[in-house]
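Every protein chain but one is kept in place in this view of the complex.
Residue numbering begins at 1 within each chain, and the chains themselves are lettered A, B, C and D in the order written.
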Amino acid sequence: MYICKVIGKVVSTQKNEKLTGSSIVLVRVVSLTAKKNEITESNEIFAAADTVGCGTGNYVLVTSGTNAGYALKNTNTPVDMAVVGIIDSGLGE
Amino acid sequence: MYICKVIGKVVSTQKNEKLTGSSIVLVRVVSLTAKKNEITESNEIFAAADTVGCGTGNYVLVTSGTNAGYALKNTNTPVDMAVVGIIDSGLGE
Amino acid sequence: MYICKVIGKVVSTQKNEKLTGSSIVLVRVVSLTAKKNEITESNEIFAAADTVGCGTGNYVLVTSGTNAGYALKNTNTPVDMAVVGIIDSGLGE
Amino acid sequence: MYICKVIGKVVSTQKNEKLTGSSIVLVRVVSLTAKKNEITESNEIFAAADTVGCGTGNYVLVTSGTNAGYALKNTNTPVDMAVVGIIDSGLGE
Partner (left out) sequence: MYICKVIGKVVSTQKNEKLTGSSIVLVRVVSLTAKKNEITESNEIFAAADTVGCGTGNYVLVTSGTNAGYALKNTNTPVDMAVVGIIDSGLGE
């Protein structure tokens, strides 16, 4: 799973009907420097269905691909990423 | 899902017969700078089936992989990306 | 789908028996500069099953992942990329 | 499969219920220089379900995508990466 930081919500009024009811958050991919184990926020962003009630600023686990569907109530929703966990403190320490 | 900007349509006369009837748009991947939260348009482009009636200049949600098929009427169409939502204003603000 | 340029054929005599009969082409990923909308050929290459009769120099749509199989006669062929369309003139203009 | 180095555990109290019981490790993608065959640790990190009892510092094989599920007891767990083997000594030598 990607390690990401939640940076906001995505609002989409005009969308595929199968997306109705999904909470979509905007996440930023996070890396960890090899030299000093420091968290680095990349410029790379994705949108993911929230299945855990995450909030802006949380570090989260994001599952991508077909398996993201297993986190959703309806597995044939057309999303390819889902937030599946909020990481407790300690990343990079 | 990728966050992309629609930059045009893709016209393909000679194509796989299972693609007939699909509207294919050209999209550019968008990132958001970590420092200033500024939208940056990359050089990376993809083609995606449009399922929401998007137009050039729209910021959109693009689902990739097998799950893109759930957005289409015929799930076994040989496309691996689908536009599933138009993002309302506010990205990066 | 990736936008690629066909750069040749791939010849493989010693191969998995399930690949027999597939026409495999070598393709180069293409990007489009954000500033001037100019086509840029990358160094990144892939091999893909040809399902449309493409030729060297064509710009093509390449579907990757499981869904590439829907373009093939035998969906359980062990390829992960298929050329599904030849792009008509106009890309980047 | 990716070649990764295990760098720690991921603790997530608030998570999707289908993740309960999975041991999640933090891994760093490893590359091997073309010139000198030297192992290089990247800044790119992922979280993966551990199916082999790996420990921090181990070089491991990480399967991604749907097939990662085959390594788990419950194949419809919403994870997209699984550690499937610990590499014996000799990588890059």
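In the analysis below, contacts are C-beta pairs under 8 Å (C-beta built on N, C-alpha and C of every residue); 3 or more make two chains touch, one makes a residue touch a chain.
Just so you know, these numbers come straight off a predicted model, no measurement behind them.
Within the full complex, the chain left out of the display is in contact with C, D. Against the chain not shown here, chain D presents residues 1-3, 30-34, 37, 40, 51-53, 61, 63-71, 82, 84-88, 90-91.
Chain C residues in contact with the hidden partner, per the touch definition given at the top, are 7, 10-16, 18-19, 24, 26, 28, 41-48, 64-66, 68-69, 76-81.
The rule is short, and it goes like this: only the chains that are shown with their structure count from here on.
Superposing the C-alpha atoms of chain B onto those of chain D requires a rotation of 145 degrees, given to the nearest 5.
With centres set at the average Cα position, the gap from chain A to chain D is 19 Å.
Separation between the centroids of chain C and chain D, computed from CA atoms only, is 30 Å.
Within chain C, the positions touching two or more other chains are listed as 66. Chain contacts in this assembly form an open path, with each chain touching only its neighbours along a single line.
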